[in-house]
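Attaching a single structure in structure tokens format; questions to follow.
The complex appears here without one of its protein chains, the remainder shown in place.
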Amino acid sequence: MAEPQVQHFDTIVIGGGIAGLQSALDLADQGYRVAVVEKDASIGGKMIRLSKVFPTLDCASCITTPKMASAAHHENITLFTYCNVDGIVRMGEEIHARITQNPRYVDPDKCIGCRKCEYACPVYLPDMEQGGFSAKKAISIPFSNAIPQVAVLDAEHCMLCGQCETVCPTDAVDYFMEPETFTLTARTAVLSTGFELSPVKDKAQYGNGEIPNVIDSLQMERLLAPHGPYNRVLRPSDGMEPDSIAYVQCAGSRDKSMGVSYCSRVCCMYAIKQAMLLSGALPLADITIYYMDIRAFGKGYEQFYQNAKAMGIEFVKAKVARINEGDGGSVTVRYENQDGGGIQTMDHDLVVLSMGILPGWRPEPYCPVSTDSDRFITSIKPKISPVLTDMEGVFAAGAAAGPKDIVDTISESGSAAVEAAKYMQASEPILETQP
Amino acid sequence: MILDTDFADEMKQYSGDTALECFNCGTCAALCPLFHDNFPRRMIRYVQVGAKERILENANELWRCLHCGLCTHTCPREADPGEIILGLKQMVVETRRRS
Amino acid sequence: MSDTEHKTDGDKKQMLKQLRKQRKESVARATAIMKKSKKEMKMVRGALSDGPATVPQIAEATGLFSDQVLWYVAAMKKYGEIQEAEKDGAYFQYALVGARETTEPQEG
Amino acid sequence: MFNPTDIIDILANNVKKTRGPFGIPKFITNRWWKTEEIPEKGEYLLFTGLMYQLAPFIETSTRHLERFEDTRWADEIRFARFVPPRLSGTGLAAMTPIFKQKQAQKALKDITRLLKTSGTDFFYRPQLDEYSGILLYDMGDRQGFADHARYVAENLTKAGVKKIITVDPHTTYALKVLYPEYTGETFEVIPYFELLALESKTADLEVTLHDPCFFGRYLEVSDVPRAVLSNLGIRTSNLRNDQVFTSCCGGPAESVSPALSRSIMEERKKELETPGHPIVAMCPVCAGNLKRSGAQVEDLSAVLARHV
Amino acid sequence: MTNPNDKENKDDTHNGKVGVYICHCGGNISDHVDVDKVRDAAEDLSCVKVARTNMFMCSDPGQNMIIEDLENGEVDRVVVASCAPSLHETTFRSAVERAGANPFVYEHANIREQVSWVHHGDPATDKASTLVAAAAAKAENLEPLHPVRVDAFRHATVIGAGIAGMKTAVDIARQGIDVALVEKTTQPGGRLNTLHTLAPDGEKAGDVVDAFYEEIQNSERITVYPNTQVNDVKGYVGNFTLTLATDGENGRADTTVDTGAIVMATGSQSYTPFNGEYAYGEHPQVITLPELIQTLAENSGDENTLTVNGKKIRNMVMIHCVGSRRIPGIHETKEDANLNEYCSRTCCSAVLHAGNFIRETFPGTSIFDMYRDIRTYGRGQEELYNRAAENRVVFMRFEADAPPRVESSDTGNFPLSVTVSDGLTFNEEMTVPADLVVLATGVEPTDISGIAGMLKLPRGNDGFLNEVHPKLRPVELPVTGVFLAGTCQAPMDSSEACNTAGAAAAKVSALLGKGYIELDPFVAHVDEEKCTGTGACVDACLVDDALELVETEVAGQTVKKARVTAALCQGCGACVAVCPENAIEVNGWTLKQYEAMVDAIAAA
Partner (left out) sequence: MTPTGNSGNQDKILILATETCAYPGADSTGQAHSSYPANTYILRVRAPVLFPESFYLDCFQKGISGIIIMSCGEECPYEGAYKDLAKRVDRVYAAMKEKGLDINRLRLTAICTVCNRAFLNEVNRMNDLVQELGPPQFAATA
């Protein structure tokens, strides 16, 4: 592939999750040429990994896939997947982004996504796309609805046995690929670098991630997803169908002892959503949500919460203080019940930690854009346009600018697109087109 | 219950007025090795609402505290529950000595 | 990206040998993983050769940890080797594909 | 449960009179140094705070208190006539077996040896070594603590002491954190293990280290003793509740509620015994408590001394 | 409006010459499907002129086979049998286009994901042949199609000049599109004009309004219509005509505005408690949060204690969730009023913000905050809550079914007492003597029944406007060309309102930027010869005004015929199913094509 060393666009979007895709689509629809740079091998971000989404309970994949496809097929959008951003700087009128294309060890132009290599590969590895609960191979398509449908070889876990190369019908496997760097230039950039869950390992009280059957909320998303690791909800220690499932809210938020004092904004609703999906999947199971304040603030959210209560999901006003390994794979939680029940302990088959949201990318040292004390990108005009950063021509959208649910992310992404367009209009007055 | 918002001021001279930062999550009570009757949150809550009488009535409870610091270490609001209890001990000792 | 198309087979073999040397560590790591999983998956297959079994039953039969067994079962299910069979108490049974055609994975 | 303020009054009175919590004169408790050769001048003052020395007396007093707790006799304690002979003063001293007192002194001797081996420039003067007053602070008697602390600090300052080696967590915390606040005097306070430079003699051994709350949580120095052990080839078991997340031994409650103290320490004993390795303590109070619950416990200094 | 499909459909009536191209997919297909057999079977089909195979149809040589055959006139309809259409349908359509043909004469047969990867042996080959035959049958019936192009006014109308409306107007105008900004009051600014400073950072509400005000006044592209309401709406996307009624000194004046898109930014209002709700209306010292905010502006900061209604406020109680989060069966409301089950989103932060301001400015005023859940969800908001605690706001928590009781009292010279069973104090009953009770009233939609009725805009049970889909099309209304921004959709703070405004502006700019709108060609098409004007299709149509009956002259007689407004048609086909004469079809997806496919399948 002979990529030109420098490619020019109107806008560079960093991050191909739902925020980045929405910004890219809104700009491309206005005629701007957009580059979308994604660190993973597929676009789609966190949303494509979710099961169903609140408050409408529609399938996350069914909402994300069309946006992914529109972006992939849009004549004004170019996708750069599996790429690292080495630096974003302003040089005069332009923004320059130095990009490294990580080697897939598979030629994306030749690969037809047939997965023959994956079937042939003898190395089984934990599939982190499935919360680690199932396996992938050392060469594999990232996930079923990945875009592009191109295999990626994990060189760190490759035996170089040559099986994949032998079976590949298009000779796409290339063990000798090297990282390649190139530059993108544009007049504007949108930072839509998303979030990561706060790590379970940071919370000693909750067992530092070492207690069996204590999982995080994204892992539960996979258990609930229609094409999840087990195709049903089982507890990971031994495959039992859980009878009692608990959610521990604020497991990584509103907690200065973990360094995250802010509210992560989405955990209440995703826990309620998962609880509802669980009560559908396991009608006989007891589901408990331990919470301090239920933050069902969005459109239709409070009603969603009240429905969950009416469905029999139990809400216990308590912050779980401690989680212990119980007998026979069970998990014991200890808490002070704020309803006057005093200090209580309760056993569950499966405990989900509603971990908080951390920024997915730290701009420093790659990009001279400021972050706040919460480490998310600073908004210089939070009231009139939250997407404005302190770097000229650079805008932030979605969870990069603070925890946010999908609904708010999508509108903010549209807003970032319009701000970028405004910036470009100001530097180059629009020509009157015929009405 | 008698509410007294000035009690917080009085507490300031002991171990500070961090009791007000507590949002009553109960982590301290559930982690406390004493495992006893909402301790120490009950005491902290009494400080918040200024129920000094309640604290004095139950003052002996305070000396159950081992000052092991687990609650202070894990408090999500960094309200220093252990130090509040120590401050209450001081307050009780000094109140009794004065009387 | 590197162009290997015009290399002869001999050249390529040589280059691959070189690469294996370069990546000695990762190749060794991958090989160890492969050997372990190959052995243990064989044990899982063995445990299922007499008919469907639950994860704890497979763990009992193989001496593997039950979380590890479940991981293998999920993996082998994904790659078409194992299918879910009837439920036994709180656990599902798993069967080798082809071993019992009658145990359809899908419930009605 | 005993009436705390009564106990505080006894303690405060003792400290005021004898500079020790149990009213036992220092010449009785602090005798370990007599057999040691330690210079009287040097860079660091070794300051034991008398905690190791007092540990056997605490044990005796607790054993007796335990018998009275929640009986009608509990109330009687407030009548001072019961207190002096049994729970403090020379009577208590008399009831505490000599062998126990000697045992307790061993740690200080080991520490001296370890510091010497490490080439530390330290000195000891029994007249400067005092109880820190920490129990008064823990019990809420700020005034009593401050008065005593000022006395101790003044002595040290007068003697020109700037750098202090401590041997137990309570004294370390008092001198390092509380003294600057309550006396205005600031010393450089270093627990002894931070100064150890022990040559590696490869022991092949694993121990379970119990972090005292003050070392583990308040002062966050848990990794230092682990590093010292590791230098000698001694591994430390991973416990869920260790270092900053350590569990209490139950110690500080013993004067008020020995029964509560016992239930907590038994819980801790179980946790420490789970890995199945020898248990090592770093605090005379912890060691005493864990022993009382029936655990086999050795002081860190003893383990180190044996492998040097 | 032009719909080129109308014309061409009539011209192009010949049956197609179909070319079939079958992909091996490097063994992915050919390992399970006998590709040559499929080709042979295709060759036998009467409509098929050529049938070819290739290792990779998506490769350049594969695509070139199609282009050559089309250019030679060998074929004029194309079927490729390969992987899922989601992967390569666009690839092959553009190949067809490159050959100078219409891209819609292309049909895709999915013989990888739906055949070779799921079936094996002869059944796989047979099924592939059948699917190819079905695709060829459809292809034979395909007609060239062209995108529907609708001319559009490069002009948008924003209704409501609150923060959302102002931002939408500015953002659209900056894209070179003219904007009419319609405001029913005298002044832009909306509810921000009634606020003091804003949570969580304390910006002055006036400054936020001013950020847009000047640009709105000075922009040549923005025309502000104060004291104005929309009186009438006609037309469809790109081509609306609005009648605006402006109240002036000389009475009402009407203006007509031609506009391409409409943005609803009609905002919301504060809930008014009913008489007796927490003693509101019965006691002068019970006020709402907006009323408190008004008085905060009047208080001077040099006092130690807040003064309200001339009274020094020593103790103040604030009660959350007044007029929000009501639960059927537990809460009651005024007759005919909405129960307001939703959370009003902004009140928690507003209460805490006001509380902090008071505690920091008037330390002599104590505050007791009674809440159900504290919902400081946003950036900087949890810190607001924390700061309120540091400021010694005393929190008390109540259950939905046991709200605080506000009563007149004379104990200790306090006019009011508020009693609550406090969850934080182990459910003890706490009584707070108070000088003032402030009710954190929620948000309600403004009355927009007029315009919503005219445009037939859907509103939820809560009275707010309903978007098409909260994630797929969050700022669009089901009426194409009508968008929404800000709190007419749901409660939100000004940051969030501005974000939805920006998103709406982005959509409007993309829609109107070119001066015309290109819609996909898959819209309903009426065969006027067959149409007998039954109107069944009009009744079945799911979109208002996409179909209508119009009178035309046929052979000197006035008859009714159905007419499609292509700009409004979504192409769902609801009309197709009900036409007794088979006179209406969806272009590109005709019933006839489906029947041909079924015939091919049945015949196999």
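Some points to look at:
The letters A, B, C, D and E name the chains in turn, as written, and every chain counts its residues from 1.
Keep in mind that, in the parts below, contacts are C-beta pairs under 8 Å (C-beta built on N, C-alpha and C of every residue); 3 or more make two chains touch, one makes a residue touch a chain.
Just so it is clear, the model here is predicted, and its values are computed rather than measured.
Set against the missing chain, the residues E:Val18, E:Cys47, E:Ala99 or E:Ala124 yield one that touches it, E:Ala124.
The missing chain, though absent from the display, is touched by one residue of A:Gly92, A:Pro226, A:Gly328 or A:Pro365; that residue is A:Pro226.
Here the missing chain is touched by one residue of E:Gly323, E:Pro478 or E:Pro491, and it is E:Pro478.
Within subunit E, the residues in touch with the undisplayed chain are 84-86, 110, 112-115, 117-120, 123-124, 126-127, 130-131, 134, 468, 472, 478, 522, 540, 542, 570-574, 576-578, 586, 589, 591, 594-595, 597-599, 601-604. On the side of subunit A, the interface with the absent chain consists of residues 58-59, 61-62, 65-66, 115, 144-145, 225-227, 231, using the contact rule stated above.
Note that in this section only the chains that are shown with their structure count from here on.
Among the other chains, the CA centroid farthest from that of subunit E is the one of D.
Taking the mean Cα position of each chain as its centre, D sits at the greatest distance from subunit A. Two chain pairs, A-E and A-C, are compared here, and A-E has more C-beta pairs in contact (counted per touch definition above).
Chain centres defined as mean CA positions place A nearest to the mean of all protein CA atoms. Here the CA centre of subunit C is 46 Å from the CA centre of subunit E. Counting partner chains per residue, subunit D shows two or more touched chains at residues 244-245. Under the contact definition stated at the top, not a single residue of subunit C touches 2 or more other chains. Subunit C meets subunit A in the complex at residues 1-2, 4-5, 15-16, 19-20, 23, 26-27, 29-31, 33-34, 37-38, 41, 54-56, 59, 66-67, 69-75, 77-79, 84, 87, 90-92. Across the complex, subunit D meets subunit B through its residues 1, 3-5, 8, 138-143, 213-214, 217-218, 244-245, 247-248, 250-253, 256-257, 260, 264, 267.
Those residues of subunit B lying in contact with subunit D across their complex are 33-34, 59-60, 62-70, 73, 86, 88-94, 96-97.
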